[in-house]
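The structure under discussion is supplied below as structure tokens; questions concerning it will follow.
Note that one protein chain is taken out, while the other chains of the complex remain in position.
Right after this comes subunit A.
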Amino acid sequence: MAGVAVSTTINGDSVEYLCQPDETLLEVLRDRLGLTGAKEGCGTGDCGACSVILDGRLVCSCLVLGAEAEGRQVETVEGMAHGEQLHPLQQKFLEHAALQCGICTPGFLIAAKDLLAKNPSPTEEEIRFGLAGNLCRCTGYDKIVRAVQDAANMMRGA
């Protein structure tokens, strides 16, 4: 198989890579670029652990080919903190203990970031619907929902 040369932007940085035509964006991020925040849970778009934002849309990176990222903007969990300064969502996930094993957490953080970008004051129901594409088998979701509500308050300066 001939490799595909891709130029893209990841978390604001220009990135170039070669990938196989059947390689997913998730595989490229993890195995070629060392960005291991996005996780492979199911690999079939059901669990949301591999969530990234592609040109402003929340997607499962396991259902995107690496070749498709050409000329596009990719945001991953690695782009959320600024140096040592955590994103409010990350801070609130810690404070509320909104994670246990942590596998689903990067996906939840990215999905919650996308949710709050489009709806800065979501109701509890809107948060639960907005995060329905992300599965967590540890927390029972309540702590995640509280963390997102608290982060939303903080981000609105309330």
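Here is the rule we use: a residue touches a chain if its C-beta (ideal position, glycine included) is under 8 Å from a C-beta of that chain, and two chains touch if they have at least 3 such contacts; residues count from 1.
Keep in mind that, in the parts below, contacts and distances are computed from a predicted model.
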UniProt name of the unshown chain, from "GHMP kinase", "Lipid-transfer protein", "Protein GlxC" or "Xanthine dehydrogenase family protein subunit M"?
-> "Xanthine dehydrogenase family protein subunit M"
Looking beyond the chains shown, say which of A:10, A:62 or A:148 touches the absent one.
-> A:62
For the chain that's not shown, point to the residue among A:81, A:97 or A:132 touching it.
-> A:132
Note that subunit A touches the absent chain at residues 1-2, 4, 20-22, 24, 43-46, 48, 51, 54, 57-60, 62-65, 67-68, 70, 111, 114, 129-130, 132-134
